[in-house]
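Quick notes on the structure that follows.
The full complex has more chains than appear here; those shown keep their coordinates.
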């Protein structure tokens, strides 16, 4: 499978994700934000980091870059798009995903391993996971507090578009297991066609037992399937 | 404009020094020149009070590629891999504006590392605050922590280790020391020595503003008394631009375009150009009208003294200009040729083609003042702490007191604000004895730790100096790394005070002795004097940052117990030394006595043997015993692992308090599988190591036979509440 | 010509920052505080003679970048 990772000034998880993709046998290419053509790809990843320093609003300025038009075109033609952390923020800024990511409710940057539940394992991104599987995944963000309006939230629930929810070790989804204040403990969502996934946790950080665990690997393996 | 006494004073120069300047210049300097002298001759840049002492430190060894004198130290870790590292203080700015002060401190030390061609792979910090009850402490703590995180997180370099301490000695003067560690290829290290005449001097990075112009600000008040806007402005960090600068520099470093490169740190354009010229025995000519400026009407004086961040000076090989410009353009950064190297050995400053100032380079560098300051050495006290003087206290209560104290509470509240995982090579995060960072794409890893012990250093600077080196060494050993070299940040009070200077000399002597004995050379460092107010100086606070090597990273040993019913061994002799202990401080508010002695022979022997045991895979977990003594170390192992332990009462124990809370040095706790015990004991005996089996791991309870039995979840809670309630 | 722009979160959007600021202020003893909401402020200088044209341009800036219209409102004033 061919993948492309879009690199913005200030992206800083671009190397991490490319290491993960290559480890999982993707044929990966890095794409500079000023490029105007996308290499042919089955998966486009918008990596984490601080594109444009997170200045103004996280993701806002990257959302206006040239390459984004190409990403939107690819998305509309069904290409898989994965936005991780800052990538998720960029996807909401471009409108490819609805809602927005507000400041964490404690107004602090949060880096820790949290538990998330795979709420829908019937997608191209999650088919390798079991239903309701609990993963331990690292989060690292200032603005991960997902917010959206009532209508969209209903739609997310009704159409099964919530990808992951923060939970505790046992899978309980509650205030205590919600690190950043996200509405309904949402950690990741899909677009209605389910070819776009935006998520705050970093699966690329969880592919190596020496460093963490391998809970993120199945996400990439699902895509390969 | 005439240089008056007042102007000289406001530039922080002594009258004697000014006379010296006149002599070196053979005329009166103008204001621009005076400003440049003040920047180069101040303590921070010239090391005038410390230089004579720093010279005594051991700085060489097989592992050393570059010792002190460059932007950062460089050591060899094999296979053409080098580690580049340095620590630096940003104390005063952080007290004025904690967020920006700490942030720009991180930015500055990162530049020191990537200037040398290294990609930064880890950040550490040592931060010291006043007492938690002091009205400023809380907001300083908040600001500093979010500033450190704000910069490191944004630029995408993991902040993996550090230390946070509270002590009223820092009430009016906090310490913020940041350390950066980078990785480079040995054959692609870049230095700041200029070579060749007529080479282009290039300015890259952010534009120059009126940030942090110190003497300048003061002097300019003379021109325009009522202009508020001319006050020195606080430097604001821009980690986003630094990220671009980092990538652009590393990109340009892939080929041989660069002759020399130097970041603009303290004293900005002045010190960077002078340093490069001085090292190359050359001159440098700058056309200041070409300097990219952020504000209108900036004067040569302001440009030369500005401390705007995220800037670098590069000397380029002939014919490489277009290639280099293209790279910086790609990263949206300024790139301007602002001058050239000359053979005049002078710093020549032009503005619109007219010479504004000209100073012999050696007057600014090699001929800068060096002082052999008067000092008095402290007589070490012989008072022994008699614990019978203090009331009876239960072991459990004393432990709880320590575990819940600000200095010993879990630092999760802080470390969760730092991205520790970005770059995906952090094998062990903060919270352990040392952090472990894998070398990207390799099997090997480095371990890093920063350590200080101001109370020990205050009570006995010589012993304290040795102790911090040894503790740092132990921390690396405990994670299975072979300690290679250190960097040090020497935070002291006013060097013009004999007592302070005595503390400085003695601490340094201690550092030197330990480093020499352990073959643990100093490859870089920084000195910060004038911490405190004139009457109240801070405790001497040298900070040691150490780097060690793990040749093959398998699952790293940690301080967390691994399994039930394994044997706990205490390595090293316990005398029960309570002087300067955390037991006395936290329980009785007593700070008294001598710090524990350092026996370098035992230190080395114990450490090397523990390292060998770890390398042979004979150990489940390991932890060094430091502040708080055996019991605190044990509780940290239990809390971290969710496994309990039982310490069996030994008949020979004289005094339980001394045994559990004594801070004797050179000790480690090891967890050993039962079936490996005999072998481990054999090895320990063969090296003549003193050790005792003190107990075993068990479920759920932290137990000392006949004394206490506490659920470790409770200990965990006790250990985790302070920050959240603060 | 100089303008100011304020960008504020729409009413039904959660304002975590404002909330924390509010709690902090109340803890500091400023207790008759009823509500505080946080937004962004810009001062924009534009090279343009005609006020109407200028305002239109600023409006465009807001729409294109400064405000996220899904969650934010903006207001332009002449300075």
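Chains here go by letter, A, B and C, matching the order in which they are written, and residues are numbered from 1 within each.
Note that a contact is a pair of C-beta atoms (placed from the backbone, for glycine too) under 8 Å apart; a residue touches a chain by one contact, two chains touch by 3 or more.
The model shown is predicted, which means the values in this text are computed figures rather than measured ones.
Asker: Across the whole complex, what number of copies goes with each label?
Answerer: Across the full complex in this file, the copy numbers are A x1, B x1, C x2.
The rule is simple: only the chains that are shown with their structure count from here on.
Asker: Higher C-beta contact count, A-C or A-B?
Answerer: Between the two chain pairs, A-B has more contacting C-beta pairs.
Asker: Determine the centre-to-centre distance between chain B and chain C, using the mean Cα coordinates as centres, and give it in whole Å.
Answerer: The computed centroid separation for chain B versus chain C comes out at 41 Å.
Asker: For chain A versus chain C, what separation do you get between their C-alpha means, in angstrom?
Answerer: 29
Asker: With chain centres defined as C-alpha means, what is the inter-centre distance between chain A and chain B in Å?
Answerer: 36
Asker: Return the residues of chain B touching two or more other chains; collapse runs of consecutive numbers into ranges.
Answerer: In chain B, nothing touches at least two other chains.
Asker: At which residue positions does chain C touch at least two other chains?
Answerer: Within chain C, no residue contacts more than one other chain.
Asker: Within the complex, which stretch of chain B touches chain A?
Answerer: 146, 149-150, 153-156, 238-241, 243-244, 331-332, 415-427, 438, 553-555
Asker: For the complex, give me every residue of chain C touching chain A.
Answerer: For this pair, the touching residues of chain C are 12-17, 19-20, 40, 64-66, 68, 70-71.
Asker: Inside the complex, what are the residues of chain A that reach chain B?
Answerer: 9-10, 12-13, 15-16, 19-20, 49-50, 52-55, 108-112, 138, 140, 142, 202, 204-205, 208-212
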